[in-house]
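Let's look at chain A:
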Amino acid sequence: MIVKMDHIFKSYDKIPAVNGISLHIEKGERVVILGPSGCGKTTLLRMIAGFVSPDKGTIEIDGLVVAKNGRSLVEPENRKIGMVFQDLALWPHKSVHGNLEFGLRAKKIPKNERNKRIDEMLVKTQMIPFKNNFPGELSGGQQQRIALARALIMEPKILLMDEPLSNLDIDLNLLLRKEVLELQEELGITMLYVTHDRDEAFSLATRVVVMQHGNIQKIGNADEVTKFLSELPVNKKT
Partner candidate 1 sequence: MRKFFVIVGLFLSMIYPSFSAAKDEVVVYVSEDQVFSEPILRDFEKDTGIKIKAVYDTEETKSTGAMNRLIAEKNNPQADVYWANEPIRAVVLKQKKISSPYISPNAKGIPPLFKDSEGYWTGFSARARVFVVSDGASDKDLEPTSILNYTDEKWKDKSVVANPLFGTTTSWVSALFVAWGDEKATDFLEKMKKNGVKISTSNGESTTLVMNKECIFSLVDSDDATNAIRDEKPVSQIYPDQEEGGLGCLILPNTAVLIKGGPNPENGKKLIDYMISAESERKLAFADCAQIPLHEGVETPPDVKKIEDIKTMEVDYEKVAEKLLEIQKYLKKWAGY
Partner candidate 2 sequence: MARKITLWVAILLLLLIGLAPVISMFAKSLFVAGELSLGNYETLFQSEREWILLSNSFLLAGSVTFITLLLGVPLGTLFSKTDLPFKKIFIILFVIPLIIPSYILATAWFYFLGRSGIVAQILGANVGIFTSRFLFGFSGVLFVMVSTLLPIVIILVMTYLRMVNPKLEEAAKLSATWPVVLREISIPIIIPGICLAGLIVFILTLGEIGVPSSLRFDVFPVESFIQFSAFYNFNAATAAAIPLGVITLIILIIERLFLRKKVFQFRVTKDPMIIIPLGEKKPLFFAAVATLAFIIAIIPLCVLLIKSLSISAYHEALTRSIDSIFRSLLYAAIGATCLTVLGFFLGYLLERKAFRFTYAVDSIAILLFALPGTVIGIGLISLWNTRATNMIYASVAIIIFGYIAQYTALGERIMAATFSQIPRSMEEAAQIVGVGWFRRLFGILIPLAKRGIASIWLVGFIFCLRDLGITMMVYPPAHDTLPVRIFTLMANSPEEVIAALCMILILITLLPLSALSLIIKNKRQKI
């Protein structure tokens, strides 16, 4: 088991954002959390990453308790996590190479090894020609690939993705979905993906988690979730 969350609570100014969620993620799974904005899905992701500590509950990553009883026990950099942000958060002052190198250097990986891994990753994402470019010089799709590459190069135990494709046009969205799937399968990495887009969720997930008002409404595969959603009393799109 890679991620184990038990009875997680988190509220902001007494308004609950995450209301007693328990979720276990197995190695190699692709879990997608589906929910409208404000349902607490991003907060959940940020608690796993360690940017937010839960008020109550336990989070375990790869057998290590990282948060317990309202306290964060392990800093984000020691959680072996990769993350792709909604706005990508590529460092504008670093080149593509610099963006990929930063984490490796912080982890004191020797230079030869660093360069080898960067080149490999850039080959995998077809970004080798842009090695020395700056993020501002790349197209939207290229930026996505770099953000993904930057997260994967650290060989994380789990890859967190916070609506990374939401700002792309539909063609690019579909293309990148495919690339993400290919990469995930090639690397066998565990993935936790957050989105409000059903189509995206169903095409990526091995398991879909439906969230609303800080609670999990349903967990299941694409078919089960589709069925659940269509049977909701008010059939509003989530």
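Quick note on selection: all candidates are chains of the complex that A comes from, given by their letters.
As a convention for this text, a residue touches a chain if its C-beta (ideal position, glycine included) is under 8 Å from a C-beta of that chain, and two chains touch if they have at least 3 such contacts; residues count from 1.
Note that the coordinates shown come from a computational prediction; the quantities given were computed from them, not determined experimentally.
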Scan 1 or 2 and return whichever one touches chain A in the complex. 2
How about chain A: which of its residues touch candidate 2 in the complex? 49, 51, 75-77, 79, 81-83, 85-87, 89-93, 102-104, 106-107, 134, 136, 150-151, 154
